[in-house]
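All protein chains but one are shown in place.
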Amino acid sequence: MATSFSGVPIFDYEALASVLFFIGLAGAIARRNPLVMLMSIELMFNAANLAFIVFSRAWLNNAGQIFAFLVITVAAAEAAIALAIVVVVFRSAQQVDVDDVRVLHG
Amino acid sequence: MMFGCCMANPEHIMGVVGSYPLLIALWLLPLLGAVLCWAFGPQLQRAAGWLATVIAFAAFACTLASWGAGTQSLNGALGADQPLVRWMPGFHLGLLLDPLSLLWACIITGVGALIHLYSIGYMEGDSAFARFFAYMNFFLFAMLTLVLSDNFVGLLIGWGLVGLASYFLIGFWFHKPSAVAAARKAFVINVAGDVGIMFAIFLIVQKTGSIGFGNAFAAADTYGPTLLLAICISLFIGAAAKSAQVPLHTWLPDAMEGPTPVSALIHAATMVTAGVYLIARCAPLWSHDGNAQLLVGTIGGVTALVGAVLGMVQWDIKRILAYSTMSQIGYMIMGVGVGAYEAGVAHFFTHAFFKAQLFLGSGLIIHALSNEQDVRRMGGLRKRLPFAFIAMLVGVLAICGIPGLSGSFSKDAVIQGALDHGHPWLYAVGIVTAGMTAYYMFRMLFVTFFGRYRGDVDPSELGIRHPEFAGTAAHGDADAHESHHAPAWLMNVPVAVLIVPSIFAGWLLYGGANSPWHRFFDPQFGAASILHVPVSEMVTTLVTLACVALGILIAYLRYGTATARDNAVERLRRETVGMWPILTNAFYIDVALDAIFVKTSEALGRLVSRVLDPHVVDGAVREAAITAQWSGALVRSLQTGLVRAYAVFLAVGIACFAAFYAFHGVH
Partner (left out) sequence: MLLALVLLPIIAGSVILLLRGEDRRLYRAIGVIVALATLFLAIEARSEDWSAPWLRAPFVANFHLGIGALAFWLIVLLALCTACAVLAVDSARPRALVGQLLLLEGTMLGLFISRDLLLFALFYDLMLVPVFFVLLERGEHPRDAWRYIIYNFAGGLLLLFATAAFGVLHGTTDVIGAVGTTISGAWAPWIFWGFAIAFLVKTPAFPLHTWMPNTYASLPPPVAAVVGAVQSKAGLYGLFVIGLTLMPQEIARYSTVLIVLGSISVLYGAVAALVQNDAKRVVAYSSLSHLGLIVIAIATQQPLALAGAALYIVAHGLFTAAVFIGLGYVEEREETRSLARLRGIGAKNPRLAGALTIGGLAMLGLPGLAGFVGELVIITGIVQSGNIAVAVIAVISVVLAAAYVLRLFQGIVNGPVAHDLPVRRDLTWREGIAVAPLLLALLYLGVNPHAVLASGSVPIPRAPLSSSAGVTTP
């Protein structure tokens, strides 16, 4: 099992992925603009992708890279649907603050 | 036992095939009459009465024609006995004619036919004339079912149907709330009695696997004391309810709400004596159980006494007769209870005549006085209604037991029978009751027929606070009634015919062991029933007679002397006002029964339908629903609608998973 790629230790890759993930998470929780939330979610996806690829290299197993591709396609689909929802919500409510869109509350 | 010879071997119970069609005709004719009168009542109108009467007489003719079949069976055969209806496997219903059922059938159809004839006159002009005769014929059918059945289920069917007929006829004038209440009371108490018989059937079927009399009696000595006593008590509950024995007698006085011919036929001559029939029929069971005999004899004696005591304080002429009926049936039950079957049955026989005559006589008075029933508002009717006076006089003399008339033979035979079978206390009760009977009967006679007519006196002067029986209130269609009177002979002939057996029927008992009565019933009861008649037992006769004379004397001094007659209004007022509440309320037995059974079950019903059902049973279900709703509300509050809150929940959840695996490792 390799412990570093291109001279960078595996720990650093993982640290970067974690940082990216938490930045994304913080953005998704804290920001009220749906577009920014979507970008934050993309950030978390990419953090996960980075982790997948690093471990794929580390274990010499291609499954992680395949998963990364899957995540990219799912993210694309998700972005398309999410943007459509945002557009519809904007049309009906004339605002894009997610805290004001709570018609589905229990 | 002596019944072994009669009933032990089922093959001895042979059908008398020749008379069988006759028996079926006798049984079904009244049903046909009832159906015709009911279905074609509006078309038949007055003819309905004649149709029903002719059918009753035809049934009587059939009974007489089948006489031979019921008595020829000397060697203990029960008479005609063939399965008629295949009810279910092992249970067949059939008819039987033996001396006992023959006697009852004779009285039912004979006295019944006379009362039908009388009713044509009495019910003239009633708007439901045809319906009345449909019910009367239906009653005959039901009563014949009761006495002609060769098994307990048939008997129970008849038992229930006579109760139904009685219910319809007590409540015949159903727009009167008091009649409706009386009918319901009679029916419910009688159903309680039916249930007693039902229970006896269950026990008998469990033991013998059969419902036939023959099998049940043949196995009498195999029952064991406990079961036998249970069967006898269950049967007696039925007998007590039907025959108005203490404490189930309270329906009988109220039953006088029915038309007077009904009181004569059902509530004096026939239906109320069904209990006597039942015990006489089940004689093989009773003869095996001294405790049951003691119980039944005692209750019979108590009823005789209570009926007589209450009869002494009544003012309604029909209620006087009703309590007297209760008292006389007490005698009969005492007779058959202690084992003096022939004497008890004989008293039924004579009582049917003189009591029917008394009731029909009172009906003549009530009819003539436009439905007045209160003796205080009568008086002096001897001259106005001489025929009714003679009829009532003969009846009163017969019931009092004046020697030579029918009542003396049978009553003294019952009293003597109590002593012969070892019940001196019942003997004493019988003698005292005879004196009291004489008192209240002569009281009625003096107040009704002697002195001055008091119908025009203001009721309050007589101490009558609620003149409920006055005038038209008692009768259904008084207006129509007044307009066209039926010929008097329609009502007088049956009464006149009844006078003959009222006087002479008792002579059948003359001669004790050699009497025609004993010879007739020997195959039925064998040696079990010792028949002593008054002439051979002079002591009993003399003591009873002394008591009777005393009763008549007191009645004469209180109501019959010239002074008493002249001051009748004042006397009656004082007696009415000063009467003890315990007597006017009939020992509060009615109130007690009401409190114990009616009030309790109604309270339970209210508890169930107002508390248990909505709050406890349904409450449990509702609690479950409320819990589901409440937990739903709890979980629902998490669903805030804030997307970012969901994101936090998600993050926390992931953190929890991560923490879990961090501490425990992946595996």
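A few points about this structure:
The chains carry the letters A and B, assigned in the order they are written, with residues numbered from 1 in each.
Please note the rule applied: contacts are C-beta pairs under 8 Å (C-beta built on N, C-alpha and C of every residue); 3 or more make two chains touch, one makes a residue touch a chain.
From a predicted model like this one, the values you see are computed outputs, not experimental measurements.
By the touch rule given at the top, the unshown chain touches B in the complete complex. Contact with the undisplayed chain is limited, among B:S460, B:S601 or B:T627, to B:S601. Only one of the listed residues, B:L203, B:M378 or B:A568, touches the absent chain: B:L203.
Among B:A47, B:A192 or B:A549, only B:A192 touches the chain that is left out of the view. Contact between chain B and the unshown chain involves residues 85-89, 153, 156-161, 164, 171, 174-175, 177, 180, 183-184, 187-188, 191-192, 194-195, 198-199, 201-203, 205-206, 598, 601-602, 604-606, 608-609, 612-613, 617-618, 620-621.
Operating definition for what follows: only the chains that are shown with their structure count from here on.
The mean-CA centres of chain A and chain B are about 96 angstrom from one another, to the nearest whole unit. Residue ranges of chain A in contact with chain B, taken from their complex: 25, 28-30, 32, 37, 98-99, 101-106.
Listing the residues of chain B that touch chain A in their complex gives 635-644, 647-648, 651.
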